[in-house]
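In this view, the complex is presented without one of its protein chains, the others remaining in place.
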Amino acid sequence: MNAIDTAIRAAASSIALKGVTKSYDAAHQVIPPMDAEFRAGEFTVVLGPSGCGKSTLLQMIAGLERVSGGAIVIGGREVQNLEPKHRGCAMVFQNYALYPHMSVFDNVAYSLKVAGMPKPERIERVEAVARMLGLSELLARRPSQLSGGQRQRVAIGRAIVREPGVLLFDEPLSNLDAQLRHDMRLELADLHRRIGATTAFVTHDQVEAMTLADRILILNKGRIEQFDTPKAIYHRPASVFVAKFIGSPPMNVLPVTGDGSVLRLADGQVVVEAPLNGNFVLGIRPEDIVFGTGGPLKARLRYREDLGSHSVLAADLAGEVVRVATPFGVDIAEATDLSLSFPQARLHLFDAATGRALPGAIGAQ
Amino acid sequence: MSAASQALFANRWLPVLLVTPLALLIVVFFYVPIIQAFYWSFFLERPFGGGSIFVGWANFARVLADPQFWQAGRRTLLFMVVGSSLAVLIPLILAVAADRAIALSQPARNVLVWPKGVAGASIGVVFAFIFNPFVGILAPLNHWFPGIWNPGIDGTDAFITLIAAHVWGGIPFNFVILLAGLQSIPRTMHQAAAMDGAGPWRRIFDVQLPLIMPQIFLTLVLEFTESVTSAFALVDTMTQGGPGGATMLLVYKIYTDGFAGYDLSGAATQTAILMVFVILLTSAQFAFLGRRISYER
């Protein structure tokens, strides 16, 4: 632990969004009024498909986009009308945005120089950050002479050298190849454990979200679908959208109808007993489906994918495709009839009209 | 395309055939005249036939001993330094301004390329009129302070007029190149600098200008050549080298020596000297400046 670590841990501030909205024109609201709190020192991942408004949200926190309404409070201070440099945020960009005409040292030191810090102090700070990120040997180089992973580290170094209260990441891993992305993910997790900065991390990759986040904020068309721990989001999805977005392969969702005693699939097969009336959406994860034990549901196998560690079967059930994860090596011929059972404790039920989860109705919720 | 040379066609004679028409024109109208300029600088050529005699370095000795040549050389250098600097600096300031999202940006981008359609000679004719001491824009000044402005008599006034016309005609190219450079800077570069605490004024000097150094360098190199070689139309229509040789640039002197004075050997010798100067200048710029600012994005 060195001085930078402690300083950043001490500076970590919370971010509160209070009715924040964004619209580019009167007719179209990119982000309807939003309330959320990113706790101090936590690693919060903002997750959503492209165009859901997650980058806009990050840019509004940073001060690169103006809010159309509401307030942003960082560390107890309303900042929505302040310039970026007065908000105590630092940012790592998707393409790193390193200054190509400056050395690594100058890139990292630039914000300190702008802030008017004396040179000896500047050198000390940059060198401390460089040691922490393994950049000490690279300080004299230009960004064009660095590998992708090294550029990434310089971008992070540039962000943390100011000891910011909030660290913002805008899809920083999306330009890296698979192996490097994996390595950088571990490095980021390790870095966060050490410096404990309040972190907002935007991504569309659920694996990054699940592995890095203390809490995940899932956005859909500018609205918060769910804001909870990775565990809770996986096991208790708050909506059909979340259920389908998280997990690989994602949760199976099937339309069901309740007649007051049982829930039936579209073709009339009974899934579960429940005293419910009306239309619902039933969800079950592929790995929760029990298969081959003479279960009550009849399905027909369409194809299988062997992934080495396990296999995924895709089967037709009541006109829908249902995916079933099975241990590798279960031998099934193509196009056979399958017997499936859905354990009641593993079922998720959602309102058919709103898509919201109905906790406590049956099973897992 | 070196890595992709597998992709190229392997025909032997077809490319020769394709390049021949242009190559032939370039050999006849570019390389032959250049060789002839050097060749004749060692011969005393009589105009319109009559043969020539080898005179060694005598032509060079004659030209270099001529004070008028040196005056024209100094004037050319001055025009090059002052004219090119302004012809890059002014479009640079305009480009930085037009790069901002303001109302005037779009009209400016449109209007600032118009001079490209006005011939140097037309610019000369118009500016000669506008700066005419008796009926021009500064005529009222002369009314109150007689004789303060007269490009026909005062060499400095004539030179200023020449520069103003030269910069006017040079704006479109340099403006377009510099603006394109500014607009190719990624948006995140501005955002990163803003996050680092640099305000919009500071970003001009710390981010924008360093990042368009290649474009600034390019416009400067081209402008140097341009100002040495292409000022002919302006001089011919505005000052004819006067007053007292104040605007007698080398290109104009070569023309008058050759076509009015029938001193073909002298003109060829000066052409050779001027060409060597331009080649050295361009090479030097690339050697010293080009290396220092070449970096990948």
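Residue numbering begins at 1 within each chain, and the chains themselves are lettered A and B in the order written.
The rule we apply is simple: contacts are C-beta pairs under 8 Å (C-beta built on N, C-alpha and C of every residue); 3 or more make two chains touch, one makes a residue touch a chain.
Methods note: contacts and distances are computed from a predicted model.
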Choosing from "Pyruvate dehydrogenase E1 component subunit beta", "sn-glycerol-3-phosphate transport system permease protein UgpE", "Cytochrome c oxidase subunit 2" or "Cell division protein", the absent chain's UniProt record names it "sn-glycerol-3-phosphate transport system permease protein UgpE"
From B:128, B:211 or B:248, the answer for touching the chain not displayed is B:128
Contact with the hidden chain, among B:71, B:85, B:150 or B:230, goes to B:230
Listed in rising order, the subunit B residues that touch the chain left out are 1, 3-12, 14-19, 21-23, 25-26, 28-34, 36-37, 40, 90, 93-94, 96-98, 100, 102-105, 107-108, 110-130, 132, 134-137, 139, 168, 171-173, 176-177, 180, 190-191, 194, 199-201, 214-215, 218, 225-226, 228-230, 232-233, 236-237, 240, 251, 254-255, 258-259, 264, 267-268, 271, 274-275, 278-279, 282
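Here is the rule we use: only the chains that are shown with their structure count from here on.
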Subunit A and subunit B have mean C-alpha positions lying a whole-number Å distance apart equal to 56
Seen from subunit B, its contact residues with subunit A in the complex are 186, 188-189, 191-199, 202, 206-207, 210-211, 213, 295-297
In their shared complex, subunit B is touched by residues of subunit A numbered 59, 62-64, 83-85, 89-91, 93-95, 97-101, 110-111, 114-115, 142, 144, 158
